[in-house]
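Heads up, one of the protein chains got dropped from this complex, but the rest are sitting where they should.
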Amino acid sequence: MSLILIIEISAILVGAFSGFIEARRKRMDLVGVFTVAFITAFGGGTLRDLLLDRRPFFWVVHQEYAILIFVLALIASPLIRKLRQIVSENLIVVADAIGLGLFTIAGVSAALASEMPVFIAAMMGVITGIFGGVLRDIVCNEVPMVFRDGKPYAICSFIGSCMYLLMLQFDISNDFALWSSATVITGLRLMSWKFDMRIGHR
Amino acid sequence: MSLILIIEISAILVGAFSGFIEARRKRMDLVGVFTVAFITAFGGGTLRDLLLDRRPFFWVVHQEYAILIFVLALIASPLIRKLRQIVSENLIVVADAIGLGLFTIAGVSAALASEMPVFIAAMMGVITGIFGGVLRDIVCNEVPMVFRDGKPYAICSFIGSCMYLLMLQFDISNDFALWSSATVITGLRLMSWKFDMRIGHR
Partner (left out) sequence: MSLILIIEISAILVGAFSGFIEARRKRMDLVGVFTVAFITAFGGGTLRDLLLDRRPFFWVVHQEYAILIFVLALIASPLIRKLRQIVSENLIVVADAIGLGLFTIAGVSAALASEMPVFIAAMMGVITGIFGGVLRDIVCNEVPMVFRDGKPYAICSFIGSCMYLLMLQFDISNDFALWSSATVITGLRLMSWKFDMRIGHR
């Protein structure tokens, strides 16, 4: 199995997992658990594709991911308890940070392929990275966490997006720009988590 | 008037009616009552069409339904009290169950026409069947009922979708597959309501 595939599946699973937890906290049933997990995992990319008018969606081409989340939802209640014992919180944060980096840069790339101007492309990167969680919180009837906790999550995504766009401007190879920017996002996110940094208006 | 037209109008009216009730419970004004009724009646199909990139929407082709809901909203307050006296709750549940069956199978058909893979087609059926109510609850600032009451509503829709897809796989005529699956959904829904069944994680 290639590295990129492992990372991709990990990022989706982490998204779904965070949806499972939130849905269970809200005492949702099987239908809610599946829907919220699905929205959390794919909501950001789907909203981006709706805005860019891109089809087919990722989860249409790869219906196996949707089926995987469906199967996991069926066993979510015992699964979550088990996973929480096996998987340390650290591992979840790391996987989520990797996902944030990859989703963001994938979002910027898609926006550039659709000939978006640079600031909009950066916004599309951030939307892809964070709107899964935003939609999860809206469905769960909460003010979106990423809008109010003052932690640099969307900001890391935005900085990496700008870095990627800047590197492309200077004719740096796309591959290098892509991987280094995704790494910077993941690194910034982990650092800000490690040192419990806060930003913005409080 | 043909049977299918009567059923169609009934399903839309039941959707709108459930929107009226929820909007009035939230003490909304005329604008809210109309919008919530409209979203409840057409939200599921509209979201499906947005995801499938299908145009025009049902309510664009048939603007008479939108106008009907508008007129009903104008008289909603006295209407609801009156209707609650005339129409028994049983009748509403039956009409809603018929609507669930029809909307679901219409959703699966539309997805197949857009060449969706089977699991995604089943999901589109369920989305068409239940997301009117989900969007209604989000606009009314509630955790969607269908995600938390543990009653087999979406599940009935999903079972019928799978049955329809399976029958098509075995070269059964589309007409028969369509009507029998819609009937199964309606039947399952009514049975589960009659016997107050619960499923999923609680």
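Every chain is named by a letter (A and B) in the order it is written, and numbering of its residues begins at 1.
In the analysis below, contacts are C-beta pairs under 8 Å (C-beta built on N, C-alpha and C of every residue); 3 or more make two chains touch, one makes a residue touch a chain.
Remember, it's a predicted structure, so these values are computed and weren't measured experimentally.
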| item | value |
| --- | --- |
| Identified contact with the non-displayed chain, of A:Ala23, A:Ile69, A:Ala95 or A:Val146 | A:Val146 |
| Given B:Ile12, B:Val36 or B:Val126, the one touching the chain that is not displayed | B:Val36 |
| Candidate in contact with the missing chain, chosen from B:Phe17, B:Trp59 or B:Phe103 | B:Trp59 |
| Positions on chain A where the hidden chain makes contact | 50-51, 53, 116-120, 123, 130, 134, 138, 141-144, 146-150, 153-155, 199-202 |
| Residues from chain B at the interface with the omitted partner, ascending | 23-24, 26-33, 35-36, 46, 50, 53, 55, 57, 59-60, 63, 66-67, 70, 76-77, 138-141 |
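As a working rule, only the chains that are shown with their structure count from here on.
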| item | value |
| --- | --- |
| Chain A-chain B separation of Cα centroids, rounded to whole Å | 31 |
